[in-house]
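A protein chain is absent from this complex, but the other protein chains hold their places.
Note that the chains are named A and B in the order they appear, and that numbering of residues resets to 1 at the start of each chain.
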Amino acid sequence: MALNPACLSFIPMLSPFVDGELAPNERVTVERHLAVCRDCTGRVADLRAESAMIRHGLDLAADEVDFKDFATKVMARLTPYKPPLWERVQITLSEMFLYQRKVMFASLAGAAAVLAIAIPTLVIGKSTPDGYARPMMAVESVTTEAGAKVTPVVMTNEKGDAIILMVSTEQQVEPPAPAPQDKGDEGQKLDQTKVKGGEL
Amino acid sequence: MKRLGRRFSLSALAITLALPGAAWAGDKVDVMADVVLASNNGTKVDPPALEEAKKAFAAKNVNFSSWQGLSQRRLSLEPKKTVEVPLPNGKKAQLTLESVTDDVARVKVTVAPTTTTFEVGRSGNLYVDGGQHQGGQLYVIISPALKPAGK
Partner (left out) sequence: MATDDLTLVKRVKTGDQRAFKLLVERYQRKIYAVALGMVKDKEEALDISQEAFVKVYKYLDHFKGDSSFYTWLYRITVNICIDALRKKQALRGEQVELDEAVKMDTAEANIGALGSRLGTNPQKSALRKELAEKIQQALETVPEKHRAILLLREVEGMSYEDLSRTLEIPKGTVMSRLFHARTKVQKILSEYLELDESKSGLGNE
């Protein structure tokens, strides 16, 4: 298939054209060319098909993954259990370098300089907060005062969340049908106050 | 090589000065305490982070269409000292750090007449019923405070 030399200048523009990243005047130029060039129109179709294939292929792959626990796992990784100070220095050093993507210092002088920086950083900044050794929160017990008119309802999920609802154990005492309602609001309120006495 | 010597002594100094501070830093345990109003008045979820609360409740078939954050505090709990978080309906949530054993903190939260004792963890929220208020239900949300305060 012979390449039309007229297309040569347009071909590199087709990729940003498909992405909508061309300046308006450039876009118009490309559109004009496409109107008369079957090959380039085909190239644009190929680019669009390729885009769609990549997106779709990765979408299919992502569909296979259950992300339900993903965030929880991330949170659990956030602060590993606090190892002894010297080990923490080593971890911080290697991570610092990985993040910065620089070469590890081999020389003693370099190591000493890094140590001088690393130790103050460690000590000032980013150690695990106290008390947070558990990856997930856990409810131990739920109790109510004696004589309480509510009962706790505890609901938990696998992410470590817990919901404590307080449900009234008392029946809503309905005033007997005819009389109290005729008495009007005030009468009713008095009744309710008596009944609900020591509640919530 | 004199510089090297100085650097070493600098770092040695840093260690001796700072070490007692950090590695055995305080017996304080920090938690976040939010007071929120859940109701079926409207569909506003503010701040957006409360979507998580909405979902957690919905998963248990407790549906509130609207979640409104009322206050957020960072509490620094000290052993046996009670911290109070007032609720707009006159109630209050009382939090006490009971103990810290093997770096696991045990906290008690009381919203009368119920007391919940729990162990703090790096993930997971505790939602405590705070009673009725303005046509909705108040909740106190206790969640981990992992980042140092400030900045």
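To be clear about the criterion, contacts are C-beta pairs under 8 Å (C-beta built on N, C-alpha and C of every residue); 3 or more make two chains touch, one makes a residue touch a chain.
Computed from a prediction, not measured in an experiment: that's the story for all the values here.
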For the chain that's been dropped from view, list the shown partners it touches.
A, B
Against the hidden chain, chain B presents residues 30, 32, 47-49, 51-53, 72, 74, 122-123, 125, 143-147, 149, 151
Chain A residues touching the chain left out here are 1, 3, 8, 11-12, 15-16, 19, 21, 38-39, 41-62, 64-65, 67, 70-71, 73-75, 77-78, 98-99, 101, 126
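Methods note: only the chains that are shown with their structure count from here on.
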Centroid from C-alpha atoms only, then distance chain A to chain B, rounded to Å. What do you get?
19
In their shared complex, at which residues does chain A touch chain B?
72, 75-76, 78-79, 81-82, 85, 108-109, 112-113, 115-116, 119-120, 122-145, 148, 150, 152, 155, 157, 159-166, 200
So in the complex, which bits of chain B are touching chain A?
3-4, 7-8, 10-11, 14-15, 18-19, 21-23, 25-30, 56-57, 59-60, 62, 97, 100, 102-106, 111-129, 131-132, 144-146, 148
